[in-house]
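Note that one protein chain of the assembly has been removed; the remaining protein chains are unaltered in position.
Let's turn to subunit A:
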Amino acid sequence: MTTLTLGGGRTIPARYVPVLVTACLFVAMFVVGGIRYDGFATGQVVLNVFVDNAFLLVVAVGMTFVILTGGIDLSVGSVVALSTMISAGLMAGPGWPPYVVIPLVLLVGSTLGLIMGYLIHAFEIQPFIATLAGMFLARGLCYTIGTESIPIDDPTFTAFAQTRIDLFADLWISPSVLVALVVVLVGAYVLHYTRLGRAVYATGGSEQSAVLMGLPVGRTKITVYTISGFCSALGGVLLSFYTLSGYGLHASGMELDAIAAVVIGGTLLTGGTGFLFGTVLGVLVLGLIQTILSFQGTLSSWWTKIFIGLLLFVFILLQRLFSTRTRR
């Protein structure tokens, strides 16, 4: 295995390099932000990145599973929107309690993922296209439920949304962050310590070899899309905590954020290599870019877009340069 040699004879396996580079760049970005803006380099800024992006983190975990098998899931943003819509619709209309609505939403998301996974595996439809159809379907269902934004005023829901968990020294997080961290930990456990996780890496590495080894490739593929559907639905629930509303236009284009987070975290779109920890870093990088923009203050909406693109470019370029240099 190719290794990166450090002083003193210690080596780092090449597969960890992209994640390490991302981590270093993240720290560098934070330091630059801290020097440029007052009040930037505080613990709460980092925690707020988690608070504001807990739902994206959950969705990106599901996306990591899919991308590790060499697939892609474009439906996540729409499933997130559908989840907020179903939650809000059922609680505002018939007045269903949250402990019925939330499991139902998770079930709907998982089922959508299951169907897409089945189409992809059984009928050999390309993942990009099958999940694109899923994206249209979920968005379409949103508009069928309603074209207006539906506010959520269920007491349990709002109480949960406004809860702050105090940590030491005036730092706080929201319960959503805990949910997201649990998802990340469970995801990492599944990927590295279970048969399913091994099968996911094997399928992404080489599907043919995985089949020849006797791994249940079909089942693995269907499972990862189901996991992604579940994560999107859970992300949707977290988003409805965050915004306290259901709307068909929520999370528009979020699939691209999730894919970008996974790729920034060093996972290859061809599948087989990458770590969940990288995805967490990817989400943090995207979140930090947003934070820097908010500290920058008065930017018109178009300059914001150009700036996001620019930061994304610089980041990926640096990551690419460092990763290739060490690989040689």
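The definition used in the following text is that a residue touches a chain if its C-beta (ideal position, glycine included) is under 8 Å from a C-beta of that chain, and two chains touch if they have at least 3 such contacts; residues count from 1.
Rule of thumb we're sticking to: contacts and distances are computed from a predicted model.
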Protein name, per the UniProt record, of whichever chain is missing from view ("Sarcosine oxidase subunit delta", "Nitrite reductase", "Sugar ABC transporter permease" or "Lipoprotein-releasing system ATP-binding protein LolD"): "Sugar ABC transporter permease"
Options A:144, A:162, A:194 or A:294, residue touching the unrepresented chain: A:144
Residue numbers in subunit A that touch the chain omitted from display: 119, 122-126, 128-130, 132-134, 136-137, 139-141, 143-144, 147, 206-208, 256, 259-260, 263, 268-269, 300-310, 312-313, 316-317, 320, 324
